[in-house]
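Only a single protein chain was left out; the remaining protein chains are all shown in position.
Coming up: subunit A.
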Amino acid sequence: MTDVPAPRHIPDRLDKPFSSAVFSWEALLVVVAVAIFAINSFASPYFLDPYSLSDLTFNFTEKGLIAFAMALLIISGEIDLSVAAIIALASTMMGMAVQAGAGTPVLVLIGIVVGLGCGAFNGLLVTRLGLPSIVVTIGTMSLFRGIAFIILGDQAYKGYPESFAFFGQGYVWWVVSFELVLFLIAAVVYWFVLHRTSFGRRVFAIGNNPVAAQFSGVRVGRIKFILFCLTGLMSGIASVLITSRLGSTRPSIAQGYELEVITMVVLGGVSILGGAGSILGVVLAAFIMGLVTFGLGLLNVPGIVMSIFIGLLLIIVIALPIVWRRLRGGR
């Protein structure tokens, strides 16, 4: 990243003793989440209804899915600003396929393959040509969404098959939506990959010191390439969900999602400089962002004002531990 990184260390063991768990980032997030939950249930009588709570989950599941892959990417010291543009391009391709008469399975496949392809394109540019990912993905962000604009202009694709609506609107059981189930499954999978496999350890190692990782026999380029592909893949999946939920495609779909996804990841305690972070934190941050937007929505607060709260939350949650440490350190 562009800033001078702070000194870091890799712990030998990921499991923390109880005392440090109490003061961890995740604990802070749990407190924030519980506080917002409590405020919400006092502020609006409609909040504690299971159907409202189910609606709430739609606020973060799609972005959360991308946030998991983005968390791994940011931990490895890279970033992908093109995720929302990948959603737009994948959605446009699915729209084209619908016009050509494609069925639901083909649509899902197209969404996922386009996402994966875009991710691989980013990955190739970054790892093969050694370019800074922030610039590459600013470029591909314009390129991917630009292609969607060239194809669609000011038009929109509609007429998705009825069975396609399940992914974004369907419920698996009672009020538990398909999107929520997918989010939870992805959370478990990404938690396992990052915290319980050697692949995850390598991701941390690369983020802490890519040169040392390289000399330790970690294939830095290949792992980063895989992470870009994963981020593209998750964006493709999110594209299927969003397109299915909205039932139409415009080239401006999911505009600005990239910054919300990154906010989610950073709020979740992932160091923007790489090398540190956890999936649990990202899950909690996703819940918090969903709670804030939904709770304020129930109180008829406009979306743009909610974004102030998200922005403040991001800065305060990151500044708090720093200020706290200073005060205790007597500086």
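Remarks
Criterion: a residue touches a chain if its C-beta (ideal position, glycine included) is under 8 Å from a C-beta of that chain, and two chains touch if they have at least 3 such contacts; residues count from 1.
By definition in this document, contacts and distances are computed from a predicted model.
The chain absent from the displayed complex carries the UniProt protein name "Rhamnose ABC transporter membrane protein", chosen from "CO or xanthine dehydrogenase, Mo-binding subunit", "Na(+)/H(+) antiporter subunit C", "Rhamnose ABC transporter membrane protein" or "3-oxoacyl-(Acyl-carrier-protein) synthase". Which of A:143, A:184 or A:298 touches the hidden chain is settled by the complete complex: it is A:143. Summary of contacts with the chain left out: across A:130, A:159 or A:329, the touching residue is A:130. Note on the undisplayed chain: of the listed residues A:101, A:153, A:217 or A:329, the one touching it is A:153. Within the set A:35, A:188, A:299 or A:312, the residue that contacts the chain not displayed is A:312. Across the interface with the omitted chain, subunit A contributes residues 1-8, 81, 125, 129-132, 134-136, 138-147, 149-150, 152-154, 209-211, 251, 255-256, 259, 262-263, 266, 272-273, 302, 304-308, 310-312, 314-315, 318-319, 322-323.
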